[in-house]
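Of the protein chains in this complex, all but one are displayed in their positions.
Just so it is clear, A, B and C label the chains in written order, and each chain counts residues from 1 on its own.
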Amino acid sequence: MSTDATADRISEVSQKFGISPEDYMLPARHMINLLDPDGTLRPQDQQGTEPGHEYPLPSPARLMEAYSALVTGRRVNDQNSALVRQGRMAVYPSSHGQEACQVAAALCLEDGDWLFPTYRDTVAVLTKGVAPMEVMTSFRGEWHCGYDPKAYNCAPMATPLTTQLLHAVGVAHAAKLRGENTVVVAMCGDGATSEGDFHEALNFAAVFNLPVIFFVQNNKYAISVPFSQQSAAPSLAHKAVGYGMAGERVDGNDLMALMSVMTRAVRLAREGNGPLLIEAHTYRMQAHTNADDDKRYREDAEVIEWKAKDPVTRMQAYLDDAGLLTEEAAAKITEAAEAVAKDLRDGMNQDANTDPRELFEHVFSTKTPQLAEQQALLVDELDREEA
Amino acid sequence: MSTDATADRISEVSQKFGISPEDYMLPARHMINLLDPDGTLRPQDQQGTEPGHEYPLPSPARLMEAYSALVTGRRVNDQNSALVRQGRMAVYPSSHGQEACQVAAALCLEDGDWLFPTYRDTVAVLTKGVAPMEVMTSFRGEWHCGYDPKAYNCAPMATPLTTQLLHAVGVAHAAKLRGENTVVVAMCGDGATSEGDFHEALNFAAVFNLPVIFFVQNNKYAISVPFSQQSAAPSLAHKAVGYGMAGERVDGNDLMALMSVMTRAVRLAREGNGPLLIEAHTYRMQAHTNADDDKRYREDAEVIEWKAKDPVTRMQAYLDDAGLLTEEAAAKITEAAEAVAKDLRDGMNQDANTDPRELFEHVFSTKTPQLAEQQALLVDELDREEA
Amino acid sequence: MTTTSQVNPNVSDATARAAAQAAAKNQPVTFGKALNTALADALTAEKSVVIFGEDVGTLGGVFRITDGLTARFGNERCFDTPLAESGIVGMAVGMAMNGMRPVIEMQFDAFAYPAFEQINSHVAKMRNRTQGRLPLPMVIRIPYAGGVGGVEHHCDSSEAYYSHTPGLKVFTPSTVADAYLMLREAIDSEDPVIFFEPKKLYWSKEQVDLEALAAEYEARKAAKTEGVARIARAGKDATLITYGPSVSVAMEAAKLAAEEGISLEVVDIRTIVPFDDETVSASVRKTGRAIVVAEAQGFASVASEIVARVQERCFHSLAAPVLRVTGFDIPFPAPTLEKYNLPSAERILDTLDQLQWEA
Partner (left out) sequence: MTTTSQVNPNVSDATARAAAQAAAKNQPVTFGKALNTALADALTAEKSVVIFGEDVGTLGGVFRITDGLTARFGNERCFDTPLAESGIVGMAVGMAMNGMRPVIEMQFDAFAYPAFEQINSHVAKMRNRTQGRLPLPMVIRIPYAGGVGGVEHHCDSSEAYYSHTPGLKVFTPSTVADAYLMLREAIDSEDPVIFFEPKKLYWSKEQVDLEALAAEYEARKAAKTEGVARIARAGKDATLITYGPSVSVAMEAAKLAAEEGISLEVVDIRTIVPFDDETVSASVRKTGRAIVVAEAQGFASVASEIVARVQERCFHSLAAPVLRVTGFDIPFPAPTLEKYNLPSAERILDTLDQLQWEA
């Protein structure tokens, strides 16, 4: 729990890689990137790797699993946006364009590991295994998160920015005190890194040497505010060294690179090397939510430029070329995605659970006399209404 | 106001030094240190300098000015501690051992520049020119900070940790918007760097490219908590790169090094190169305040070790050797220090201004009816008591 | 999602005149536009005014209250900050220390909580702890309350936290004219003002001639709103004391009560701090009965304070206890359930029935 121990730990791991502790903590000079936008594998020397920052290619089976989740993720994003347009869902912050990040964040984890998502991380939550309609509960206007966080080891999606990173630290700390080998992935956006809780979470994780991966999706915008007005740092990954942890930046539209970087991060964390900060460079292709109008603050040209870097088509091209995506496999993947989309459409047709009497049930373990009194007042009103 | 501009600015200044932007932002590999603990000038190659991190020796006149302030600072610390022991002052967080930092923080500034001190920075406030008794007002148990912050360009000493760094950013921003060339030194301790406001202040300063020097006195303790439990970073100065600013660490008991580092920092900031983070390594020689018992959490041996690095004797030895500290000069310096100590002793004998009626005067620009009512109640009580 | 606030039959002074003029010109304006105009006029009137916050620049704010200000006044007068509320408030403190008049926006009520220490320990106390030498003229704008189908953390009514904190003034307009006038007054105040904007009113429209109102304000002819409660509707049988988003609900209740032959007076207190005891007490002494209506959870709230003050001051005029219609003591409910929590005209009328009319 002390810097001395941490310094030892850092110098140990950096020795393993044959580099200096600072070079271990600072991100590689170039963003980690394995696949070109058109799906071709980059030559090794252009992958952004340098000593201590090498990233092996994931296995074909692993890539196919990830690709399937990617296709489902994209389908879910677009289905949900459609449901919002149809007025069947209140609000949806789509991660269209960021699905590779979402998939990697969840798939890199093992069963007992925890995920801490934000409002934009529906696809990560789904990939973690939560049932589609459960994930969407809060977006339809219900009052609770919809799923049992403990059943899935997945926290409720957080809205107050970066507050959840500290909860992630606490979950890891509790596990560590009990001698459990739990890794936690804690997600946030580029804008959120400016909040004080981001700083406190990273510092606590480093000081207590906890296996937490802080995974930042830098999608270039915080609502309307471009990244250039959010930070002047060379990269967000550079923040790691200021906490005594390792940082890395990775192409957030390159599922292969993401899987490799995140898998290594989880392994390093699980082996006791402390927290890591991973910055994924991606792009929010759509407005912040359906309530936002992105035409007010960015040019179409920019969006179009990023369209060419789409994570789905990129991965598809690679798998096609590699002969992994047989027609049969592709059909199965589409089918799985469609099944989830149908679930969502069907679910949204059902009425939300909205018994107003329940408003008072979960404020405390048992209702205070004051709440019982207030509930009685409401029940009386409802009874009179029904009468 | 954007990273693009900041990146330009950073690469410009780093080019000026002939180094990479990262090397400009990261602290030199070794702490900047010009004088040995025994007062001898270190050989150039051991001063911690490397390309882009060179620090020239300050002029003799400048050193003498600083030394005089240093001696007064030490005298003030010890006088105040005595006054507390004598029951004539309520509380005093002494900076005994840290006076070199305090002096440099104030002396590096020019007239229109602002200083943002903490509760431990009495000596810096004094060096900035505030009258001794005014500085001590709040420690005697009065309800206000005692001096006019605008008259001295010196903020009230802050207690809620690191909150004042944001105020410093605001003062710099206001000045910049008006086209004024004001530099701000914002002070805090090692423990305080863990607070969220530290992070937010550095980020705002960097994004808005403001001339703020964040000056951290790493005195190894936050009350009882040693630095090793505060941060796992290679150094606090390493945090700078995560904000896109330059960082440097300096021997905080070496007044010569401090003057050189801080003077350069102020110059860089004033020239529009943005904020800097300076970490001074020093040691809190006494308990946190008179209410604290440092025997509970640290060994005498550690304190004794640091005694050998005392900033006052070190500087004195150098000046002696250099023939600058003539008997006459030394006498004058002692005299000046004694005059301040006498001021404090005399002042503390006077009653504090404690008219309870004033409690209601400065809550708002004009009293609300509610406060007028409450004041009347108190006045009535006081009248009856007097009657 | 849009609520049209009531046009008040007997608004007072400036408000009335302005409304009349506007009616003549027949220009309905929204509450949001009135705020936007107030900001623009303040930027024009006083060069030390600066506006900043999250998304307030290019986007014009998520509610578009700062729409067009960056384009018109430049990026130095109205600008975006990094995403950090404590940072925004803390920087505003420093700017106010150094001669500026910052007007900052918290994007939603619950997202002001990260700034609580800055607001409580500095914004509220800087004048006091410097013996009046460092006043902090600044406005913290907070969109608040529900009625718009907002998801969790987006509909808190947090006025009690700030009203309880000595050194802060707390304003909350409920009419379009007040939106304009009170924001101008807040910006011109030498004291920090927490300015609560009822979200659900942003799109409400009234006939108000903003230009005339502006001219009146700048000629110092507009009636003061700070510390001056507004009789939103005159009545004689009981008083509804309310503010912000609940004024329109109280007005609706008064209308319904009138149909049943009960005459309710509605007092819009406008500024919670300072509080207009005089107007409130006079009304209750006249009617002998009072209900306080507010949307925030009731426990230890502004409504509690009003009840306490009224019974302290009007005890012997009271025919019944002063009752409250407030939100329940539960986290603000999600969209599908918020209507059960919000004070409604029906709930006010039910409460009215309990005011011991037979006794």
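Note that contacts are C-beta pairs under 8 Å (C-beta built on N, C-alpha and C of every residue); 3 or more make two chains touch, one makes a residue touch a chain.
Only a predicted model underlies this, so the values are computations on that prediction, with no experimental measurement involved.
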## Note on the structure
Note: the excluded chain touches shown chains A, B, C
### Summary
Sole touch to the unshown chain from B:159, B:326 or B:365: residue B:159
#### Entry: Residue among C:28, C:149, C:288 or C:331 that touches the chain left out of view
C:331
### Query
Which of these, A:53, A:96, A:173 or A:264, touches the one chain of the complex that we don't see?
A:173
### Message
Take the complete complex as the reference. Which residues in subunit C touch the chain that isn't displayed?
### Response
86, 110, 113-114, 116-117, 120-121, 124-125, 128-129, 152-153, 160-161, 163-164, 166-167, 272-273, 275, 296-297, 299-305, 307-308, 311-313, 315, 318, 320-324, 328-331
### Task
Spell out, residue by residue, where the missing chain touches subunit B.
90-91, 138-144, 159-161, 191-192, 194-197, 222-225, 229-231, 291-292, 296-297, 352, 354, 356, 359-360, 363, 370-371, 374, 378, 381
#### Entry: Touch residues of subunit A, complete complex, unshown partner
1, 114, 143-145, 148-150, 155-156, 160, 163, 165-175, 177-178, 196-197, 200-201, 203-204, 207, 361-365, 368-370
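Just so it is clear, only the chains that are shown with their structure count from here on.
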### Query
Could you state the distance in Å from the CA-based centre of subunit A to that of subunit C?
38
### Query
Which subunit C residues sit where two or more other chains touch them?
81-82, 84, 86-87, 114
### Query
Got the subunit A residues that touch at least 2 other chains?
194-197, 229-231
